[in-house]
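Removed: one protein chain of the complex. Kept in place: all other protein chains.
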Amino acid sequence: MPAFGSFALLVALALSGYNLLAGAVALRQLATGRRSWISPEKLAETARRAGIASFFATACAAFALVWAAFTNDFSVAYITEHSNRALPAAYKFAALWSGQEGSLLLWAFLLSAYGFVLRARHKVDVKLTAYASTILAGIQVFFLLLVNVAATPFSLVTGAVPPDGNGLNPLLQYPEMVIHPPMLYLGYVGFSVPFAFALGALMMRYPGEKWIHITRRWTMVTWLFLTVGIFLGMHWAYSVLGWGGYWGWDPVENASLMPWLTGTAFLHSVMMQEKRGMMKSWNVWLIFSTFMLAILGTLLTRSGLVSSVHAFAQSAIGTWFWVFLVIVLAVCLFTYILQRDHLKTEHKLESLVSRESSFLFNNLVLLAACFTVLWGTLFPVLSEYVQGNRVTVSAPFYNRVAVPIGVFLLFLTGIGPLLAWRSTSMRSIRKNFVLPATVGLVVAIAIIPLGVHPWTIFTTDGQGAFYAWITFAMAAAVLTAISAEFFRGARVIQGKSGQNLLMSMVELTRRNTRRYGGYIVHFGIVLIFIGISGQAFNQSHEQTMNYKQSFMLGPYRVECLDYSQDSNPNYDTEFALLNVYRGDHFVTKLAPELRVYAASQQPSTIVANHSTLVADLYVIYAGKDPATGQPVIKAFLNPLVAWIWIGLIVTIFGTGIALAPNLSAAIAAQRHRAAVPAEPVPAGRAGN
Amino acid sequence: MRQFMRLALLPLLIVLGVVTLGSADTEARYNDLGHKMMCVCGCSQILIECNHVGCPDSDRMLAELRSAIAGGGTNDAILTAFQDKYGPTVLAAPMLTKFNIVAWVVPPALLVLGLAGTFMLVKKWRLRAATMPAVEDDAVSNELRERIRKETEV
Partner (left out) sequence: MTTIACGLLLIGAFLYVFWPEKNVEAQHQKTRLEFLRERREVLFDNLRDLNFEYRSGKYPEEDYASQRAMLENEAAETVAEIDLLESDAFAPQHG
């Protein structure tokens, strides 16, 4: 099987290489009108098919690796390092992405899967797809070269085949870890598709902005995958790493955040191009940067340039990524310089107070956030270069610098949708802003007695509470603005159809899924902001506990009921049983654990968490007191964390709606047909 | 507009206004300083958050921090002492010294520059933009206008 896997990878590389070469030659011939012994259309068709076939070949390779994991084929070095016999089946599957070689193979596989869908649906626009497919093939060649030459997943162990493997890192033995990396990779890899379309459209001087329409769903799906991937990672960090938080500003986390920020900027500013033909160069560079940041993120974390807790990552593979990045940049620059006259805007901005300018500022702030993250991630390297010593740039830096930018972004989330396209008059501003601003103000005042004290900004470490205060007030304003949008729209529908308000809102959403789905996404993001602000009020307590001993944390009393230990083939465990009371009222039973995995001899904490909308009571088993053998319990009270996960669900739901086709488009098309029944079908339409 | 400016200036103000006012109680200071340093065992975690079992450094360092606070130094003095002992990577974020100031100033400065640039760009565009006729163009026939309105009515 390993031999088959290796061979399949080689075939996939050959097919992708052929796709790239034949595709490029065919496109060149079509562009210049020069003919050879084979018609360029036929050549392009073979190139497309090679791309499709490369998907099957890569799939065979991925299958071979999973097969090796399931059959405990420890002759494969990768399987020996990342699996063992006692590992549960789901985690054997996850072995595919728990090491570097496997995750690069997964990357290549997902890329070819995206490519497969794109090439199979080439009739959307044959020419544009041919360009995009060829560019995608180029990216495929790079990743397939990596897994064929630099990081081969099917290398065999030297010497005798070991009887058992080293096992999977216990930190990764968690259900979310089975889906977090593929989601994240789907996000990273997915940006290749809009990138390929954008570059292709620029190369062929695609007339009009329809390519944005074609790639819109791709971009949104990709964005969704990346979002879900990031948040699953956060949830995993929160539930498994057991340090009481969900985001540590680790370089790997930062690497996933950067393309997310530029991708979000792209999703917004591309609307200006689609609707008004503006910002063409900007958008092209945004998607170029997003793709390059996805590659750069991998480079940063895999080359060992910046240190990271994601230990598997470091290797010499960085050089490959450097070279690839330089090639991508060169191709982008070259194409842009050659074709930049194609990107002239049709409209100029007409007013500082307009939807367009709010998009402009939104983009600026998102990019500033992205730059801050990049700067913080790279500053240690810069510092070493300039002043000769490494420094750490971690949470305190981002809390001070990135948080204000985030708050500004929240502000723009609120006002953007309220502004009109082109220009907004003062009267219109008054009309739309009074209500949200009032609600925001009322909330700002109302939460002060609840303990959210803005004046703490003047104390040593009190910025958190101040930003939380601003965030809560602004969140209230933004939520009001969004609700008002729904309400106003629904009233119009209600006036026409006589449905009740709720049904009208549903119809409203169905008539313009992108806009109202987008509002729901904003709603989710605001909830996430609220959840993150809760951090400012975190509390913690650590104590060695005997039977019947207890401590207070916030409103909760935590009492130790029992502690013990247990064993099974995969791990040994120590745990404590804790009763949680609120006043005299019993709330729940918590059982934090500490496991030591047999194969790897690595310890891992299992967090016990009692989550409510107000706060999480998050308890970990920190170890055993060496003198008494009693458990050391560390407890955190983390307010509002649940809002983050709820916000994520709302965001997923909103994106799902935005992806659904418009009802109004269907209605309009119907009306169009009804209104002009005698319109002849023009000859040129077939290709669209 | 003023709101825009005020919010944009916030990060700068905060960075410039990193002042230590008053003396918080010991536990709050311990918590605060514990969050401003890293564990040096290589786990890349914030000192007070380091939670891996059998960490060779964090317990000892936290004990040092406690005695340093009890010893009565200022926050800055304690951080500097730790930096001298463990090297600059022990600080979770660089202090405002020499080149390290650059770390703090560049992102907000860039944002402010970007905002200013955008304002100017928009202003320039507005001057250049041909003022579109805000009235209905007579060249458009009523019949055509009717057709468009019919197609685009809600």
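As written, the chains take the letters A and B, and residue 1 is the first residue of each chain.
Assume a contact is a pair of C-beta atoms (placed from the backbone, for glycine too) under 8 Å apart; a residue touches a chain by one contact, two chains touch by 3 or more.
Not measured: the values here are computed from a predicted model.
Chemist: Tell me which residue among A:P163, A:P207 or A:G583 touches the hidden chain in the full complex.
Modeler: Answering carefully, the residue with contact to the hidden chain is A:P207.
Chemist: Pick out the residues on chain A that sit against the missing chain.
Modeler: Residues of chain A in contact with the hidden chain: 1, 3-4, 7-8, 11, 15, 18, 30, 39, 41-42, 44-46, 49-50, 52-53, 56-57, 60, 122-123, 126-127, 130, 206-210, 274-275, 418, 420-425, 427-428, 431-432, 488-489, 491-492, 512, 664, 668, 680, 682-685, 687-688.
Chemist: Could I get the residues of chain B that touch the absent chain, sorted low to high?
Modeler: 132-137, 140, 144-145, 147-149, 151-154
By definition in this document, only the chains that are shown with their structure count from here on.
Chemist: Across the complex, what residues on chain B touch chain A?
Modeler: Interface residues on chain B, with respect to chain A: 1, 3-4, 7-8, 10-11, 14-15, 18, 20-22, 24, 28-29, 32, 35-36, 38, 43-46, 49-54, 75, 87-94, 98-100, 103-104, 106-108, 110-111, 114-115, 118-119, 122-123, 125-126, 128-129, 132, 150-151, 154.
Chemist: Taking the touch rule as given, give the residues of chain A at its contact with chain B in the complex, in rising order.
Modeler: Chain A residues touching chain B: 241-245, 248, 250, 307-309, 347-352, 357, 360-361, 364-365, 367-368, 371-372, 375-376, 379, 383, 386-387, 389-397, 400-402, 404-405, 407-408, 411, 458-461, 463, 492, 496, 594, 603, 605, 620, 622-623, 634, 668, 671-672, 675.
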